[in-house]
Each structure stands twice: as C-alpha cells, then as structure tokens.
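Of the protein chains in this complex, one is absent; all others appear in place.
Note that the chains are named A and B in the order they appear, and that numbering of residues resets to 1 at the start of each chain.
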Amino acid sequence: MSEIANTFTLDGQIVHFTPGQTILEAALEAGLYIPHLCFNPELKPHGSCKLCTVIVNGRSGSACTIKAMPGQEVQSSTPELDGRRRLQLQMIFVEGNHFCPGCEKSGNCKLQAVAYDLEMLNPHFPHFFPERPIDASHPDVMIDFNRCILCEQCVQTSRDVDGKNIFALAGRGMKSHLIINSPSGKLGDTDFALTDKAAHVCPVGAILEKRVGYAKPIGERIYDEKTIREQVAADAEGGL
Amino acid sequence: MTHLTMSLVEIATPILERHKRDHTRLLQILHDIQDELDYISPETMEYLAHELEIPITQVQSVVEFYSFFHSKPHGKFRILFSDNITDRMLGNKDLFDHMLNRLHLTPDTVSEDGLVSVGMTSCTGMCDQGPALLINNMPITHLTPRRIDEICDLVKSGLPVNHWPSHYFKVDNNIRRADELLATAYNMGDAIKAAVAKGAQSMLDEMKRSNLRGRGGAGFTTGVKWELCRNAPSDERFIVCNADEGEPGTFKDRVLLQSFAGHVFEGMTIAGFTTGAKQGFVYLRAEYKYLVKSLQIFLDNMRAAGFLGKNILGIEGFDFDIDIHLGAGAYVCGEETALIESLEGKAGRPRIRPPFPVTCGYKNKPTVVNNVETLCKVTEIARRGGAWYEGRGTRQSTGTKLLSVSGDCARPGIYEFPFGVRISDVLEECGAKDVIAVQISGAAGVCLAPHEFHHRIAFEDVPTAGSFMIFGKDRDMFDVALNFAEFFAHESCGFCSPCRIGTSLVKDMMEKIAAGRGTKYEINEIQRLRDQMKNFAHCGLGQTAGNAICDCITKFRPAFDKHLSSRDFLPAFDLELSLARSREVTHRDDADAHLGAK
Partner (left out) sequence: MDTQVSSQPQKVAKRKIRVATTSLSGCFGCHMSLLDIDERILQLIEVVEFDRSPITDIKHCGPCDIGLIEGSVCNSENVHVLREFRENCNVLIAFGACAVAGGLPAQRNHLDIGDALREVYCDRAGLGKQIPNDRELPLLLDKVHPINEVVRVDYFIPGCPPSGDTIWKFVTDLIAGHMPRLEHPLLKFD
C-alpha cells in the first residue's frame, strides 16, 4: 500500500519515490529529465542555479530541494518554465566567458548540454566579459575561472568527500568568485591531487585535467552522441 | 608563522582571547582587528585562519562578502556617504564631490599619506536627518557644505574621531507621533515580571491571542513562531533580534535601540522565558555600531538588576542573556537565514528553506528571529494582555506600527499609528504637499501614485516594514528607480544566478537609459528580468528586486520616456567610447576615428 502512496506526478506522468528523496532525485532515478546544473546526486542540494525550478501544487520552487511528497502535482516541461530556464541559461552564459569553440570541455559540458536541450540559440544579453585570470599552477589540473558558474560542487566535494577544503566562494553579487585555500591563493600551493574527487566534478570546463583535453575528439563526446535527456534516461536504465 | 610581524600577534592575541577563539565570532574578531590595523591584510587572514583553525578561504570569504571589511588599506579616516534616494534628494552627490575636492581625492581611493578615503554606501538609516555619512562607523547627519569643510579640517588635523566634539555625532529621534509604544513610560522589569506572573504557557497564549505579526515585513504571526520553536525538540534554543535595519528609508529600529532598548531586551527575555531559550543575540547592522556602547551599558544595568543572567527574578532555571553581534554591511543579512549564517561567522547567504529557523536555525538549533519592533510590542502584550492588544489596529493587523517617514515633507521622522491608517492621513500629518509618489517598505516594497493614497497601511492592504519615502512634484521618478537598481546590484549576495546576474543586468540597463542610450527595448528587458527574478530567485531580495523599478515604469512612464531614444534599438555599449583607447594609442582624431554614440 505504502509503495503506491509514494508517488507524485511529473507533467502528468507517475513517478515513484523513496521517502526522503527530492523531486529531482526521484525524477532522475525514473529516467525523467528536469534541467539542472548545480545538482549532483552525491552531494547535498545546492539550489543556486534555479534551472530545476518547477511548479509544485501551484507554487514554484527548486526540484532539487523540495522533498517528494505523495500526490504532488509537479509541472516541469511547460513552455513558460522552459522559457524561463532558457532565459536563465542566457544570463549564466553572459556572466562568464563561455567560449565553447575554444573549450576542452565542449561536448562533455553540462551547461552546453542543457542549452542544447532547451534550444538556446544565443546568449541574448549583453556580455559582461569579466576579467578572470586562469590558474595553471598545479602540475596536473588547471582552473579556468572564466567558465566557473559558482555551483560549488568542487567546494562541497573537496570539503565533504575528499576532506580537504580546497575551494570556497568569496565576494558578493557579481563579484562572487571561486577561491583556493592556500596563502598564495594558487592551486599549486595546496595538497589538491588529480585523484581527488573534486578534480572531476566540475559540470563545466572550469576544473580540467591537464594534457588529456582532446584525448577524445570534439564530435565524439557525451553530448555529441546523446542529448542530456537521452543520457539521463540511459543512466536510469543502467542503474536498474 | 615566523614571518609574521610581532605587532600583528600582539594586537590579535588579546582580541582572539576576548572572543574565546570562537570562529563563529569571526565577524566580531574582524571588526576588532580592523579597528586596530585599519584593514585585513592577506597576512592577517592567514594568521586568523591558523589561530581559529578554519580555512583561510573562510576568512577571505567573509572579508570579501561584507562591505565594511577591507583587504586593502582604507585610511585612518574612512568616510562613507549614505547613498539612499533620500540622501540624493538632499544633495549628497554635491557634498560628496565637495569633500573629494577639498581632500584632493577620487572616490574609494586612499590619500597618498594613508590618512583618508571617501566612498558611498547603502542607506545608513538617517533619512530623516540626511544627508548623512559615516566616519569610522560614527554617523554625522544634517550635512551642509560648511559641515563638510569642518570635517575635512578635522580629518587633516589627524585628531582621532573619538576626540571630535560630540555634537557632530548627535542623532535625533524625531518622534513626531507617539502612541502605545513610544508614549508609555518605561519601568525596567515591568514587562518581564508581568510575563513571569502569567507563566510561559499563558504568555504564549496571550501572544497568540494578540495576533501580533512580525514587523520586519513578512508578517508571520509571532506567537505561532514562538510556539513552533518551543515545541521543536532540542536541548538548546536561541532568540535573535533582527536589528539589521537595512531597508532603504527605514530608521525606526535605530530610534528604538537608541531610546527604547529596554523594550527590546525585555521582549527578548520574555521570548526566552516563553520558548525556553537561554541565549539571545542582537544582530546589529554595522551602520549602527555607534549604539553598541550604550546598549552594553543597558545590558549591564539589566544584569545588575537581576533581569538578565542566571535565575532571573530569583526563579530557578530562568536563565537568559543577550549578546550583541555586529553585522558588517550587507543588506541581505536582514533575511533571517542569511542573518543566522552571519551570526555563525560566515558570509550571509540565505539558506535553503525548509527547514525554517524555528526548528533549525543558529547552530542548527531552534531559533526565533524577531524584528526589533516586534520584540517591543511583546512587552505591551505582557503588560496589558493579548485581548487588549488585539483591540487596536485592524483585524488582520493588530496594534500600532512605526513608520519611518522621509523625503519631501515638512516633518520627517518616526510616526506611530494604529494599523489601518490611510497613506493620505500619514502624508497630511507629516506635512507633505504636492506628492507624486510614496515608496512604501523601501526598495523591496511598492511605489504608490496619488490615486492609490487612499490605501491603508496593513498586512491585508499595503504591508510595510516601516519605510515611507515621499516624493514631491519636482522629483524625477526615474532617479528613484535608478537608485533602487544600483542598490540591489550592490546588495545581491551572489548565491543564486537569477538575482546575481539579473540585478546587474537591470542596473546596467537603467544606467544605459540614464546615459541617453536606452530604448523601449531596455524597458521591456527590465520587465522581463523582473519576472525572472520574481519567479526564479532564491530569497526575498531577488524576488522583490525588480518590483519598485517596474512600479515606476508602470506608474511614472513619462519619467522614463524623457530619457529614451526614439530609435527602436541602440548598441548595448557606447560605440564612440569603445574607440577611445585606440584613439589614444594611435594619436588619431580624424573623422574615421569616431563612430558617434549611436
């Protein structure tokens, strides 16, 4: 009985959930895609990118932070919400310096993949073109702050998984930026290692392993092969 | 740490000891260190991180987040002009320029001798006696060119601010209309005794009966908040007084803390008594740092009289004490979860809600966060009961409300009215004539035009945290909207992308319009961004950030039209200006070296 009760509807489709799961977690487990960027199933929900904003029983909120409850009616793929998500992506694109053609992460980048999914054709708003020097001081990993979207996945992973506290956010408003925990502020002066999980969680091309950028050619990468929607469905399939 | 100068260790050690090396007191430690060392250098950050056993990034994150901390030298005298729209209307910009000229300075740059720097800051809560500034966190109001000259002379003399004649720092209460709260004589301990006589449960019942609603703006029922906190299972609970009065145009909490502190502290103590909390915090905005000393003295007197501390009124187990915690210049900390983060020694980024502070607040313990005015009202309920209290005001908005009235009127200041007062009645009482607009509840509130002045101040009609800014017939409502746009871009915490980016885009577009390069395109874009922030932003700051600007567009469109180009589109940036650097390095000034502004 209780299993039947633990369902909600997502755009009319019935989704089963385990009590304690968020709407986004349950949806992804069912192979249903709700656009998102800052969410990582292995970390505490962050709730900052707002792309996963859905309407739950008439009220809007982040699918990554709202707990799934029996009988919820969740709207996600509506023209209005997708339009807002597209707008949100455009805002994120003009905030940083996202030059996909020159980025090693292109094709494996979540920001780009979500933009493809939402058919974002241009960044629309005037670019801020901020000045953000890169940090190449570490022997194995480089940081290109131009692409950082402030999702804090590296911050959380380094702190909560690696136990190292290498990263943090500083500043306020548009001056917010990622900082490194060393007196020089350089990654090379920390005990960060390629084996750290935090070296591999960046959804965009801000934290990159050196010397392997083009091991897999552009055109043959994750989101060249599949859309992010198809990828999520495939992951759920594989997880079963 | 061998490379550290001895002076840093010598200065920092007693400060660290005073704060028990408690990293949740990081903001307080940084305030004290900065008072001594003028700024927080990278070396200082590293040292503090080491001593407090926290990552350097946490110290850096806090220093960079708050406007009142500086990682570079900022002068022996740090002067900040309040830049609320009411200060602008009183000519703060001319006075600012005058001071810069007198001191041969550019904005936010320290003089070569390291003596002084001059900058702008968000509303300092002196709107009824502006233009105002802060010098080393001490307020000076009623600025005139002559006053600026005197300040410049004192600065040049190098005399420390605490030796300046005290009349400079006089802050008036300007109480224009007093009712239950402001007119009743205070007798220390009366309210606490009355609450204790009732007992905790009965006090809570009276609170609920009174239907007192929070005065910070959101209007949550205070009794219910207390009950939720009281019922949340925990070994520890906290009472926080939100004195981060940052909403532009409001200053009633400043008056309450300056002259009615007993009401505030007793309200907190009664909250402690009722919920079982033993520790209270006053989170005081840094702009009101000048009040700390008198508040501390008041707390000491209460302790001496047995109204704070252990076994209050001799009742075994009734322990409650209050600590004052200074903010450091961040409007977002008025949001209760951001405030709690700040109280824990971190940057003030709003948390994800739920859980709400009543179950998971300060140090993840049940926490009541109440506004200064709300806590004052608690003493009325303790003394006179919920039924009596409920008799004033309107059904849904009981009791009286303090309004901070500023702008174009004969008598700016504090007005205490029963809820339900019409806006037109407030305008008449304060001597405002030929009013074209009133901005209610600050930059996050609503802008009302004359045809709406029949509305009432009440949660069910026009809710307000207290700010009431009046604009007369000669005011340009575009300037008002521009000021708010700049305010939100400056105060957005940066956590969620809709607000972080949206407030900056809106500001840039408003500045483009101000520069004569705006079109209807920008007007549409601003409204679109407002909708985006309203629907997608994480907290109230972002959700309301575009409201007042769009109110102005809807109700005062001609004020915008006169800045707009008749063209349907103009470049996002100034084309002519974008060639300036090339002209400079090529030494060209021929016709082909120009593109024209359009």
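Everything below uses one rule, namely that contacts are C-beta pairs under 8 Å (C-beta built on N, C-alpha and C of every residue); 3 or more make two chains touch, one makes a residue touch a chain.
Model, not experiment: these values are computed from the prediction.
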Which listed residue (A:F17, A:F39 or A:F93) would be found touching the missing chain in the intact complex?
A:F93
Would you indicate which residue among B:I11, B:I54, B:A178 or B:L575 is in contact with the undisplayed chain?
B:L575
The listed residue (B:R395, B:K473 or B:R588) that touches the chain absent from the view is B:R588
Go through chain A and note every residue touching the omitted chain.
93, 97-103, 106-107, 112, 115-116, 119, 121-124, 126-127, 129, 131-133, 218, 224, 227
Chain B residues touching the chain left out here are 521, 568-569, 571-573, 575, 578-588, 590, 592-593, 595
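Keep this in mind: only the chains that are shown with their structure count from here on.
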Could you tell me the distance, in whole angstrom, between the mean C-alpha positions of chain A and chain B?
33
Residue numbers of chain B touching chain A in their complex, please.
42, 46, 55-58, 60-61, 63-67, 330, 347, 352, 489-498, 500-505, 508, 525, 528, 532, 535-538, 572-573
Which residues of chain A touch chain B once you look at their complex with the stated criterion?
45, 47-50, 53, 60, 62, 65, 84, 87-88, 91-92, 94-95, 125-126, 128, 149-150, 165, 167-176, 179-183
